[in-house]
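Left out: one protein chain. Kept in place: all the others.
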Amino acid sequence: MNNVDQKEVKINRREIRKRSMMQESLERLVRNKTAMAGFAVIVTVAILSALAGVICPEGYDAQDVTKAFIRPGKEYILGTDNLGRSMLARVLYGGRISLTIGIISTSISAALGIILGSLAGYYGNKVDNIIMRTLDVFHAIPNTLLAIAISSAMGGGIVNAMIAVGISGVPNFAKVVRAPILAVKESEFVEAARSIDATNARIIFRHILPNVLSPIIITITGQLAGSILAASSLSFLGLGVQPPMPEWGSLIANARQYIRDYSYLVSIPGLAIAAVVLSMNLFGDGLRDALDPKLKN
Amino acid sequence: MELQKEQVLEKTDEALLSVKNLTTYYITREIGTCKAVNDVSFEIKSGETLGLVGETGAGKTTIAYSILRLLQMPPAKIISGEIMWNGEDLLKMSAAKMRKIRGHEISMVFQDPMTALNPIDPVGDQIAEVIYLHKKVSRAEAKKLAAEMLEVVGIPKERFYEYPHQFSGGMKQRVVIAIALACNPKLLIADEPTTALDVTIQAQVLELMNDLKRKNGTSVLLITHDLGIIAEMCERVAVIYAGQIVELGTALDIFDNTAHPYTIGLFESLPSVASGRRLIPIPGMMPDPSNLPEGCKFAERCRYATDECRKQEIELVEVTPGHYCRCIHSRCKEG
Partner (left out) sequence: MLRYTLRRLLLMIPVLIGVTFLIFLLQSFTPGDPASLVLGNDAEEEEKYEWREKYDLNDPLIVQYVKYMSRVVRGDFGVSYRTNKNVTLTILERWPTTFLVAVLSVSISVFLGMMLGIIAALNRNNWVDSFARFLGMLGVSMPNFWFALLLIMTFALKLKILPVSGFYGPEYWILPTASLGILGAAGLLRITRSSVLDCINADYVRTARSKGQKEGKIVMHHILRNALIPIVTSIGGYIAAALGGTIIMEQIFAISGLGKLMITAINTRDYPLLRGSVLLIATTTSVINLIVDLIYAQIDPRVKAAFKNSIKVRRLSEKAASASES
């Protein structure tokens, strides 16, 4: 006899929970230990830098030549530099600068890059051609050189450094945004949406944005890491932050002359840069794995 | 089950391939233990075509890969079983010996022709590769034989040096078939060979396979979810559900004297012009292989299920001669 009507058809044991893509990605990310470690380091550095005023109330330029060149130890955790300034203070305040430069330059790159990439992708043909050719020009010049050229053309200094690094990051965002937009534009479901008279805005939000969001997020983390490195290079060459502001790159530049006898002055700021950039890269990798596990190797 | 099988063996020829109690799991950190194949046993005799029918995820492909040991060993793990070939257990064979068998005595046609071929090698060379591996010929001779093989599957030999991307899906599959049959294997494992192809091309490829099978007396393990193909090509059929064989018998047994409720469900979910009845889909979904229920794995979806079904593991039982069913309420007519 047919028992189907009498018994309840039990749905499969596996819970079919309704989760949004973002929620799933977030869960995957949190499970990734190395990514979370990276995140923890970044947050720690950010907090410590923010609290620099509390931890080192004397500021980053408190000179005392009698206390110069003290190696890291009990009295000064990270030692002192040639002018007796506490390295801990210099590094912590420097953290503020590096993180700020990273965030602002990345924002500039993202804003300009996303706009250009979207225009290129959405309008295609002539607009696309012009924009891509312009980006080609930037592509023909090595990033470092471009940043150096722009920054020194504008006279150096922290603001110009941010602009220079920001501009050199634009092609990355533009390319990353353009590709999915082009793909979606030529795909069938946009045609389908249009056929039911959806407006352009609706198409953009419902269909294009979700595909573009993941690559943008991933590029942002990558760009943050890259801009901190680029900014430190500029400062090292004397083109970025001006002394006495303690950007980590310029700390290394200053310490170069004392490298023979006081190598800790070179190692410490470099370790700071490496630690922050490494953490950002670890977090960024974890983010990429979480957002698109199919790519996971 | 073992006892009855042995009795059957005495009556007929020695089996060419004998799979005994094969159990294969996939073990990963994220999902746990996925019990893909659970205690599967079957035989294929010389010249015979055995069909392996089941839904996606039932374990058919895993069985095929286990035979040729093509599984990715983490995360896959062959927990237990024997696969007897020519008196030896394939699962215990050395890697070197296994390589001699692959492509030569047992070969495989894969499901997705689009990705089965190396994109940067000319198709002719890919066929020549398997010939050169197993036959004692020069490279030039191997290429000649490969070109002949191309003609056999209906591709002009002038296209020897073309690359896979220059061929359509159906033609790529022909190349895959050419590779599989180039060394005249005794057993061909065909894993859903036509699933990825258009219906018209499907017919061509199946005809090709039938032809070659007949000419060379090749045994075939045909994996598919399409009952129509089974009817066309197979002498015997095994129905797989949740990693177990739930019904095993001749094509006639399966089609005309269906025993297992799942098999009945499969037939009922096919549209039928003749009977004019509506489609009756099988309610529910196949159980999660990482979380299999106790007792009969099909009980949840079965209209004949009783409490007894869920209590203990159901064994495979001979219901009519040569026809086995894993169900205590089997629906076939007694033989």
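Per-chain numbering from 1; labels A and B assigned in written order.
Methods note: a contact is a pair of C-beta atoms (placed from the backbone, for glycine too) under 8 Å apart; a residue touches a chain by one contact, two chains touch by 3 or more.
Since the model is a prediction, treat every value here as computed from it, not as a measurement.
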Visible chains in contact with the missing one: A, B
Among B:L16, B:C34, B:L91 or B:M108, the residue in touch with the chain that has been omitted: B:M108
Residue among B:K20, B:H134 or B:R301 touching the omitted chain: B:H134
Selected from B:P74, B:G87, B:P156 or B:P281 as touching the chain missing from the view: B:P74
Of A:Q63, A:N82 or A:S152, the residue in touch with the unshown chain: A:S152
Residue numbers in chain A that touch the chain omitted from display: 132-134, 136-145, 148-150, 152-155, 175-176, 179, 225, 229, 232-233, 236-237, 249, 252, 256, 259-260, 263, 266-267, 270, 273-274, 277-278, 280-282, 285, 288, 295, 297
Sites on chain B contacted by the missing partner chain, in the whole complex: 68, 70, 72, 74, 98-104, 107-108, 110, 112, 115-120, 129-130, 133-134, 163, 165-166, 176, 179-180
